[in-house]
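First the structure, then my questions, so here it is.
Removed from the display is one protein chain of the complex; every other protein chain stays in position.
Letters A and B mark the chains in the order given here, with residues in each chain numbered from 1 onward.
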Amino acid sequence: MSDEILPSLARARQASAKGGNGPLWSLIFETLIRCTTTLVVLVLLFILGTIFYEGAGHISWEFLSQPPSEGMTEGGIFPAIFGTVFLVIFMILMALPIGVFSAVFMVEYAHEGFFKRVIRAAVNNLAGVPSIVFGLFGLGFFVLFVGRNLDYYALGVPRNAAEAQVIELRRTEVRTAAMKEADARALQEPAYTEFIAQKVEASAPIPRRVFGQGAMFWAAATLAILVLPVIIVSTEESLRAVPASVREAAYALGATKWQVISTVVLPMARPGILTGAILAIARGAGELAPILFIGVVYAAPNLPLTEPINFYFFQMPVVNPFLEFMHLNYHIYSLATQSTDTEKARPIQFATTLVLVVLTFVMNLTAIILRRKYGTRR
Amino acid sequence: MNPAAIRARLRHPTSFLSLARERTIEGALMLCGAISIVAISLIFIFLFKEGLQALGSIHLGDLYQAKTVAQKYDAATETTIDLPPQYTFTWQPVSEKPKFSFVPLILGSIGVAGISAILSTLAGLGIGIYLSEIASERMRSIIKPAMELLVGIPTIVVGFFMLAVVAQPTFELFQSLGMAKVYNDTYNMFIGALGVSVVIIPVTASLVDDALRAIPMELRAGSLSLGATRWQTTWRVVLPAAVSGVLAAVILGFGRALGETMIVLMCAGNAPNITVNPFDAVRTMTATIAVEMGAAAQGGTHAQVLFLLGALLVTLSFVLNLIVETIAARFRKRIRL
Partner (left out) sequence: MPPVAPLKSDRVRPGSDPTSELPPYVEVKNLSYYYGRKQALYDVTLGVPKNTVLALIGPSGCGKSTLVKVINRICELNPDTRHEGDVIVGGESIFSQKTDVIELRQRIGMVFQRPNPFPKSIYENVAYGLRLHGVRDRGTVDDVVEWALHHAALWEEVKDRLKTSALELSGGQQQRLCIARALAVQPDVLLMDEPCSALDPIATAKIEELIISLKAEYTILIVTHNMQQAARVSDNTALMWLGKLIEHNRTKEIFTNPREKQTEEYITGRSG
């Protein structure tokens, strides 16, 4: 940089030689800077303030625990909260192990070289992909490609006209046979059609689509890819922060590489990894574009649950991630753009927004505090 | 406690099994590392694979200018003859004769991203300079988290806010100022850009701050000792030295603005116009995908063109990323005193 200093200093000398430049310019400059900063902070406060002001009045326990009613103009947002929470849980379950172990590989095992650089480039690019493109990918790849193929190979759901044709043929066969049998039994009208329908459904049902449609699972997978870079980067940071001295101590006692990592390094990196996970959760909860077409609906008749399962002592339904679900962000979006009565829905819109904002803020604040407490400086 | 006994329990050569275990673990970790590569490659491959299928039904040139051929009935020969083809920049995928020109969408994206890049550069520079040159430690510890919180606001919230609180009053404001001719859409490029700026400003500010703090103190000290004021130093010495870092911040902000979806979806209008008037409604590439993907999920040319649009977006962000990386690398090299 030494070749920078001389011209810069020359410019500085010129500047001071120009004289009258000093005090007035300084004042203008400094005022501009201070004004800009204040303005932006004010904008932040204005946004938060308005949302709080307009929405706080509408928050109540009922609001948070009841489903919406009256065409979304009344009632609560519980299903949306439910959907968001479980979506995020699935997302982090998928992203955290992969992200942490990727980071472990990058920091502890990978040799400097082509492979490592490619991974780093891949992570950087993943971080830069626009969120809607993730949605496109999630729809096209997870739902349409993986899901539909899974349905076909596991459940026999036809993927195209040709395969549907095969099923139709089989059904016609069964129908014809059933008709013969119904005639043989001399069934009369209502029983006749019923008998045939029963036979057809029993022997050649059209398999119902399970995986090849919008569902929480695919949405979670899409979001998991989106937040992967967040987890990888913060885990790498916290792994690097573990001092070499404790690693050496562990090696000197006869630990293998993986033992050093699992018994010393990872436990020490835990706070940093936790911070990364919280940031990822905050990011994932705030996104909407990637999941617009992967299972979120405005009004789901039920929560995405299975039938109650027998757990020895009690029965409880479990989340079924292959169903459609409601989502806080989508709720805000739909309320804002598709409401039948926008005026009436305004308070709900603001209240829902407030809930989302509070959730995200709490998570981000926690992450900031954690980071400050455990020292990893960004 | 019998040392010999303990020793006997400890002294075992590393078995073949545990060596194998170490190898397996390393392999598994390598696979995890490779997943990122797989993910990004899949994204590229998949988008292009689906998108390029569109070229089976339309020409590449159609993405630039949509060609419409109208027909008229010629009474003389009693046939319908084709009029000379008309070329327009129109995006109208759902119509009898679908038109797939990307141009209005690209221009819409650039318009919104451009305006917000300008706004966020100015504001980002201001805040960045404030943070690195003026702010006391206490102010820093307030403002910097404030920026992080700002960036953490879900974009849907910002979009909703612009839609519900800002758009209408602004419209009326301009109307009452007598600019009705110019400002005739409530949701337009300007409002969209404003919203996008809210989330881009913290990014730019943070990067500018980092870039300025990376300039060594010696440079500032040298300038000040020659009698320059603090501002002359900042303006004439520090900023020029940090130019690459600041440039990288600006381009990064622009790239992220290009990728923004929800805000523009909600308040930039929804009409794929080509216009230089920032107060007209526009449609960005991202909003187009978001709005039309549902309808086109069943396959068909429309869907494929949307995938092509997505492929274009991904390529754009890749290229911008590359540019930023190169500039940032050069910056890092330069500041090594």
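We adopt the following convention: a residue touches a chain if its C-beta (ideal position, glycine included) is under 8 Å from a C-beta of that chain, and two chains touch if they have at least 3 such contacts.
Since this is a predicted model, take the numbers as computed values, not measurements.
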Given A:241, A:268 or A:358, the correct residue touching the omitted chain is A:268
Would you indicate which residue among A:188, A:245 or A:310 is in contact with the undisplayed chain?
-> A:245
Out of B:1, B:17 or B:217, which touches the unshown chain?
-> B:1
Could you list which residues of chain B touch the chain missing from the display?
-> 1, 3, 6-7, 9-14
On chain A, what residues meet the omitted chain?
-> 243, 245-256, 259, 263-264, 267-268
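By definition in this document, only the chains that are shown with their structure count from here on.
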For chain A and chain B, what's the span in angstrom between their mean Cα positions?
-> 18
In their shared complex, chain A is touched by residues of chain B numbered 14, 18, 21-22, 25-26, 28-30, 32-37, 39-43, 46-47, 50, 122-123, 126-127, 129-130, 134, 143, 145-146, 148-150, 152-161, 163-165, 198, 201, 205, 216, 218-219, 222-223, 226-237, 240-241, 255-256, 258-262, 266, 286, 289-290, 293-294, 297, 306-307, 310, 313-314, 317-318, 320-321, 325, 334-337
Once bound in the complex, which stretches of chain A touch chain B?
-> 1-2, 4-5, 8-9, 11-16, 21-23, 25-26, 29-30, 32-37, 39-41, 43-44, 47, 50-51, 97-98, 101-102, 104-106, 109-110, 118-119, 122-126, 128-137, 139-141, 144-145, 225, 228-229, 232, 256-258, 282-283, 285-289, 292-293, 329, 332-333, 336-337, 346, 349-350, 353, 356-357, 360-361, 363-365, 368
